[in-house]
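Every protein chain except one is present and positioned as in the full complex.
Coming up: subunit A.
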Amino acid sequence: METPAGRDLQDAVLEDRTRKFQEFLEDRTHATDYRDLIRLMLVRDERRLVVDLDEVRDFDREFWQGLLDTPGEFLPAADRALQLTVVAIAEARHNVGESDVFYVAYRGSFGDHAVNPRTISASHVGKLLSLEGIVTRCSLVRPKVVRSVHYCAKTDRFHAREYYDQAMASTSTFVGSVYPTEDADGNPLTTEYGYCTYRDHQTMSIQEMPERAPAGQLPRSIDVILDDDLVDTVKPGDRIQLVGMYKSMGSRSSSKDGGGSAQFKTVILANNIVLLSSKANGGVARARISDIDVRNINRVAKKRNVFELLSQSLAPSIYGHDYIKKAILLMLLSGMEKNLENGTHIRGDINILMVGDPSTAKSQLLRFVLNTAPLAIATTGRGSSGVGLTAAVTSDKETGERRLEAGAMVLADRGVVCIDEFDKMSDVDRVAIHEVMEQQTVTIAKAGIHTSLNARCSVIAAANPVFGQYDTHKDPHRNIALPDSLLSRFDLLFVVTDEVEDARDRAISEHVLRMHRYVKAGTEEGIPVREDSGPSMQANGGAKEDADEHKVYEKFDALLHAGVTTRTKFNGQHKIEVLSIPFIKKYLHYAKMRVRPVLSQNAADYIVNTYAGLRNDELSAQQRKTSPITARTLETLIRLATAHAKARLSQRVERKDAKVAEQILRFALFKEVVRAERKKRQRVNEDSSDEEEDEDDEDDEDDSATFRSSAVPSSQSTRQLRGSSSNGRAYDESMTSVVDDEDAAPQDNFQLLAQAVEAMGVSDGAAGSSSMAGQQPGTGVSNSRAQLFTRIMGQLLNTPLFADEYASVDVLVAEVNKRMEQEDLFSEQEATAALRKMNDRNQIMLSGNMVYKI
């Protein structure tokens, strides 16, 4: 069968234009050598060649004008020219089939043909346009028949027929979708479905960028048709620049109301798509890291204060909140995900919750994360439902069958979900995200669909306290009013209070005023900022040559960076350094992709110690925990330490990483800062304090002077022993709780703990043997046992036992032993020896048979 449309177009004018464009492709006078590009395209097995319109214009202005104004006549000529050139260039290795179709895509300056979904008007129909927008909806990819093959049994001949529908730019004449059932002589035909040629086909809608929409108006959207190799290049949420032909598709409802309406459906037939934002594409951020960047990254990573430098450079416009910024940095880096062989998945993402007074820049921090993370999705508590966050079952508009539509957390897989106004979310909706936050999957079983979707995302949420203002006289959990089950899923919970303090208020107001005085370089002073920046001047195909691309540091601006306190000593003078955001993005990307730290034994010991300490510490009167300490806390420590190691680009998680993790966790838990000056006071009831001291001098020079005088001589070996013994203890404890209580939660705890121990490479054997080492029979007392005794004593000091400021030794030992396991009981000699040691250290006063509180 003939292909009438194809034949008709091959007239002299088309031939002429084809030759013209062929000349253009082979011309070597312009900057780009298209023959090379075609070769590259063939090697990559692509079928779309991007041509710069500016070069077409310089080559032949008429052709350029034609392309823009009557693309229906020029695009097929250009495509054909490319086809011919490809055939001339292609070599055997290039694997070019006879029926392969090649397309020419365009980029460059569109002048007044650069529009957006709002400014597009009737005058643009049939023209080549460039427009910018956000992809809001993509349909399923469906094949469309382009060439059908039919067999006639009677004549034993094959017939072929090509289909041109309105969705093809090539021609104005089109053939209906009816395929022939009999040939010219009336013989029946059988369709050979296997021999037919199909092409992918997809429709999507793009919406005007919300920030470009005029004040008080909703963004508008427009439908786009994607064909063949453009299919599935974008996904909802991407910001794109689209080049395509605006085309009328004929009356939409002609059959229904008798063709009464003259309203035609218009679509854009996409020709070239450029992804605009650096947002992630398919889980992988598009940040291109050059070798210069890698060198810069390594140079910055070698700095001692790289972690402080990075965290300070986050959101320099927000004053203070140092710990939260650190936590956000760690969240952006995230820990290591573990998929064990038994199918267990251990989360590596860090979840953060900020609870605090109004106007403490919580939402600003969320906004910052949104702009910095490669993939981030923002929602608010009121604006999102449980279904919207996880996944919804909808029925497809075209086919009517039920299908899943991914919610925010599924879309943010491998990214960050920012939830503002978390407390305003209804309980039902909040429960929906429980599963996502720990198991990192969304399981759906409704409407005949049963499936599990991945949602490996970090959650950063901001909430207000119950009474609007944080009531410092009430316990944190009364203020926060979120269930423990949810709170424990957050690794870090920050309570941000708005304290009235003269110096701080002045500092903040100065900072804020400076921000307001800032005028962006290059803008006119005193001129209102123009909202509409308009479509960008070029539909660019990529390669942006920017001198600032490799810029590591921001130029210090006294107005913007006054809140930054990290200083680097250089030539005797302190300098303030701020890293540029593009560099931080690259740094984070590099650290996340390249560095896979493993826990070292030292760090593991430290983490176990810290965890055991946190769980067993008795709190002083003012201190309150903000969130429950569960086995998840242990994982939190591991995650934070791993993320910190990533920040240093270290392949091993060292003790110092664990220490920073503890510091941040303690800040989040108790709102306290571990500092050298405070340690003396805390030593009585805090066993981890002296431990910190003797390690701090390993890597901390600034404060070394204050430490050395107060450092308690303690050898490495005892610390090891004590570390592992308390590890064993924690282990035992959860064991017994399983026996005592058949509840599901402790079981869960035990399992998690066991996994964590396994993950850290601490074998069960080691833990078991060290708990044996704790029981040394004899007159003296081992160091570790003495420490244990001291710790329990510390807890007892605040109980009614010491109501009269003293207690007898017998009663005390009995009380201490009540808190011990059967096989770990303190003998009288041990207790006396331990008490004597405490007496020597001036922690208690031992006089005869009485113990006095100091």
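The definition used in the following text is that contacts are C-beta pairs under 8 Å (C-beta built on N, C-alpha and C of every residue); 3 or more make two chains touch, one makes a residue touch a chain; residues count from 1.
Here, contacts and distances are computed from a predicted model.
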| item | value |
| --- | --- |
| Protein name as given in UniProt for the chain not displayed, "ubiquitinyl hydrolase 1", "DNA replication complex GINS protein PSF3", "Ribosome biogenesis protein NSA2 homolog" or "Elongator complex protein 4" | "DNA replication complex GINS protein PSF3" |
| Which of A:Asp11, A:Glu91 or A:Asp112 contacts the chain that the document leaves out | A:Asp112 |
| Contact with the hidden chain (one of A:Lys20, A:Arg57, A:Arg414 or A:Arg430) | A:Arg57 |
| Residue of A:Thr233, A:Thr380 or A:Ser580 touching the missing chain in the full complex | A:Ser580 |
| On subunit A, residues whose C-beta touches the chain left out of the figure | 53-54, 57, 108-114, 522, 524, 530, 533-534, 537-538, 547-548, 551-555, 568, 570-571, 575, 577, 580 |
